[in-house]
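What you see is the complex with one protein chain gone and the rest in place.
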Amino acid sequence: MELGIIGLGKMGANMAERLRLAGHKVVGFDFNKEAVDKLTAAGSVGVSSLEDLVKNLSAPRAVWIMVPAGQPVDDTIAKLEQYMEKGDTFIDGGNTNYKDTQRRHAEAAAKGFEYIDCGTSGGIWGLKEGYSLMIGGDKAPVERLNPIFEALAPSPTEGWGHVGPSGAGHFTKMVHNGIEYGLMQAYAEGFSILKAKDTLGLDLEQISTIWQKGSVVRSWLLDLTADALKKNPTLDGMEAYVPDSGEGRWTVFEAIDLNISAPVITESLIRRLRSRENNNFTDRMISIMRNEFGGHAIKKS
Amino acid sequence: MELGIIGLGKMGANMAERLRLAGHKVVGFDFNKEAVDKLTAAGSVGVSSLEDLVKNLSAPRAVWIMVPAGQPVDDTIAKLEQYMEKGDTFIDGGNTNYKDTQRRHAEAAAKGFEYIDCGTSGGIWGLKEGYSLMIGGDKAPVERLNPIFEALAPSPTEGWGHVGPSGAGHFTKMVHNGIEYGLMQAYAEGFSILKAKDTLGLDLEQISTIWQKGSVVRSWLLDLTADALKKNPTLDGMEAYVPDSGEGRWTVFEAIDLNISAPVITESLIRRLRSRENNNFTDRMISIMRNEFGGHAIKKS
Amino acid sequence: MELGIIGLGKMGANMAERLRLAGHKVVGFDFNKEAVDKLTAAGSVGVSSLEDLVKNLSAPRAVWIMVPAGQPVDDTIAKLEQYMEKGDTFIDGGNTNYKDTQRRHAEAAAKGFEYIDCGTSGGIWGLKEGYSLMIGGDKAPVERLNPIFEALAPSPTEGWGHVGPSGAGHFTKMVHNGIEYGLMQAYAEGFSILKAKDTLGLDLEQISTIWQKGSVVRSWLLDLTADALKKNPTLDGMEAYVPDSGEGRWTVFEAIDLNISAPVITESLIRRLRSRENNNFTDRMISIMRNEFGGHAIKKS
Partner (left out) sequence: MELGIIGLGKMGANMAERLRLAGHKVVGFDFNKEAVDKLTAAGSVGVSSLEDLVKNLSAPRAVWIMVPAGQPVDDTIAKLEQYMEKGDTFIDGGNTNYKDTQRRHAEAAAKGFEYIDCGTSGGIWGLKEGYSLMIGGDKAPVERLNPIFEALAPSPTEGWGHVGPSGAGHFTKMVHNGIEYGLMQAYAEGFSILKAKDTLGLDLEQISTIWQKGSVVRSWLLDLTADALKKNPTLDGMEAYVPDSGEGRWTVFEAIDLNISAPVITESLIRRLRSRENNNFTDRMISIMRNEFGGHAIKKS
């Protein structure tokens, strides 16, 4: 079937290609002309405006929005609406906060549009291995787009599903990413302990490879970790600096709003914050207290 | 080749069978006569005493000890030593603290015995899928026993390795289990958040299945979780009570001794402790403070 | 000077009395007629409507709002505005989110009213010991009301201050309460460890009393704890159940929004959430995973 895709970055371009390979017609737009040319060269239809994108699709249209969460999504919808018709469908495949999704779904419905949220996991490996898709929204448009989901997923019957009403897809993906934070922190702590035990001379790359087969901790993240350790076993030349996109903090906010105690996901986020605090003020406060009550020396900078 | 196995519980019996299927001769002992009979019935050699076990093996012997960590290991070694000869090898495949292993290795070496530690992961699935083996000890005995490790591992070249000197195997397994605590807590928190969002009516079983394919959080633990949710989607009839064996707490102790901050593994342990604190005293202390300063009501029991 | 007070609960009634004792004229209203009568009996002016309250004050009026945070504050302001005049001042002395305060300040300013936020600490002890006041808002109305603040504070020159523009008072009080969560949790954990060490037979009441004088951990919260332990040394008859008002979670949200890692305040909140999770789902999830991979028994409920 036909699908418009807006946003041809790392994720969008790969998804377009996976759909094309599955026999679907993809019409793609990006502000980056190079990305559009690349799409065209690959055999899909690259266009130079949102108007053209809509024109190249037959009704009922479906347009997959793969742009950064927040204002860019609202901007894209506002422009698309000028050209789209009642019964057309928006799909937000990005890491959007589910509350924004629910608002946009209501706004779209009021204008006669369908609105689907699709939490999309798989990263840069999705082209080859397929994407895990967590879909929220109304039944009819989701069912109409099943062929698209079947093509993007690892297999037509695996790795994707319609999980609930509007917002359910993005909520599920948000929690997915919260879990991901926890998993990463757990592995990273373990490898740090192994590395610190220098009297045993452990080889992190070897151990990561051993654990890939048969162990209780085997996982795709461990596979990636083993690959990374092969390339740079000592992690030289890197800063201890970890960004966070919104989904980890949203998960923490949601957990608290729902009165669910989630210490590990929360602590994983907190540690990312900590990685970016230069000359941590909290630690300095503790140093002055120790100095005040016990005369303990303060380390000068 | 030949291997004695002491301890034919869930783990030991399956390991014996996997070795037998690979063509090795297994001589097994357990205080539980039924377990010995089962071994014999399966085609291995069940014996009724440690003396018989040693007699049924040709020198240089190798005896795999698969009994609960701690005193039982010391007791087993003390008895075996009466019958074994210089050059024979002990393998401790259990969840032993690596410090005990290093002590026993030194004691064994002083008497002319070889001593290998083998951290063994895989649980009840090892018979079918193979075990992940993290091996510590001296080079010669480990190399001599390579055929055993190749047979127990998922494949002769995968999932096992000689990771370092005595204690290195158990240390690595200890950290493996510490990571495992963190992974489990991360998943469990995520599913709790999904469950609590009742306005979206999410289906935990469906979501766990979706995530198994293509998602960043796919893992063997997630596969097991999906299986468990299929059987009991609401986890009814269970208490919120989580035991911990020693390895999680040892990991926390080691991290602190090594001055490595490991908040997620630590918090995962703390939450298990919390699950077993009835009528938590800490919470009650906080309630009385709130009552004292703010007149806030105390919930009576 | 004159002050209207709306809300004569635990806090409001005591504040009215402290002001009266200092020679100020207090006009008080509460939906609870008994509370109003009590105020009148104590020698202040109890009134039966907001209109009467305003009428009993001379311009420029100042009305202290001491009602539950949220909608009740908006409702109270909406009603008062009908009777008050330009130049009159609202003071919100409750535990309001500073963002609401900033919104209300802007709304009040647009109508010609002054709007002050006053974070108020001291609990039920404030009548006797004075209140710690953290004041936000514009300079002129704060200065005009200095006599009120001086009377409410522990002393005219201590325990209160104008800390910044609108919202600064409530923000500071919010963080104050976040710290309070952390302090309480730290003490409570310590006493739990003392109690658990039953081989030493420690007496919590005795220890709390010792620590009150000369120790590094002496504090007002410790004084209250010692008092409470005198009354109920074993904390019998209480549930391990800790409510949280909004300020702890707001502190956590703010910390994350500001990219500040605050693990102890956060964990203190999380533990309160945990205290209210019956048959914790997270723990049950971990139990089923342990059962799946290791065959570990599940504790039935």
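Labels A, B and C are assigned to the chains in the order they are written; within every chain, residues are numbered from 1.
Rule of thumb we're sticking to: a residue touches a chain if its C-beta (ideal position, glycine included) is under 8 Å from a C-beta of that chain, and two chains touch if they have at least 3 such contacts.
Treat the numbers as computed from the prediction; the structure is a model and nothing was measured.
Thinking of the complex as a whole, which visible chains are touched by the chain that is not shown?
Over the full assembly, the chain not pictured touches A, B, C.
From the list C:Asn14, C:Thr76 or C:Ser121, pick the residue that touches the absent chain.
C:Ser121
What is the set of chain A residues that contact the non-displayed chain in the whole complex?
10, 123-125, 184-185, 187-189, 191-192, 195-196, 220-221, 224-225, 227-229, 232, 235, 237-243, 263, 267, 271-272, 274-275, 279-296, 298-301
What is the set of chain C residues that contact the non-displayed chain in the whole complex?
Against the left-out chain, chain C lists 121-123, 126, 129-134, 136, 153-155, 158-161, 163-165, 167-168, 171-172, 175-183, 185-187, 189-190, 192-194, 196-197, 200-203, 206-207, 209-222, 251, 254-255, 258-260, 262-265, 267-268, 270-271.
Residues on chain B that touch the omitted chain in the whole complex?
That gives, for chain B, the contact residues 216, 249, 252-253, 256, 259-263, 266-267, 269-271, 273-274, 276-277, 280, 282, 293-294.
Heads up, the rule we're going with is that only the chains that are shown with their structure count from here on.
Measuring between Cα centroids, what's the chain most distant from chain C?
Max centre-to-centre separation from chain C belongs to B.
Degrees of rotation, nearest 5, to put the Cα trace of chain A on chain C?
180
Can you compute the centre-to-centre distance for chain A and chain B, using the mean CA position of each chain? Integer Å is fine.
Each chain reduced to its C-alpha mean, chain A and chain B end up 33 Å apart.
Can you compute the centre-to-centre distance for chain A and chain C, using the mean CA position of each chain? Integer Å is fine.
39
Taking each chain's centre as its mean C-alpha position, how far apart are chain B and chain C in Å?
Chain B and chain C have C-alpha centres separated by 48 Å.
I need the residues of chain A touching at least two other chains; which ones are they?
216, 259-260, 262-263, 267, 270-271 - these are the residues of chain A that touch more than one other chain.
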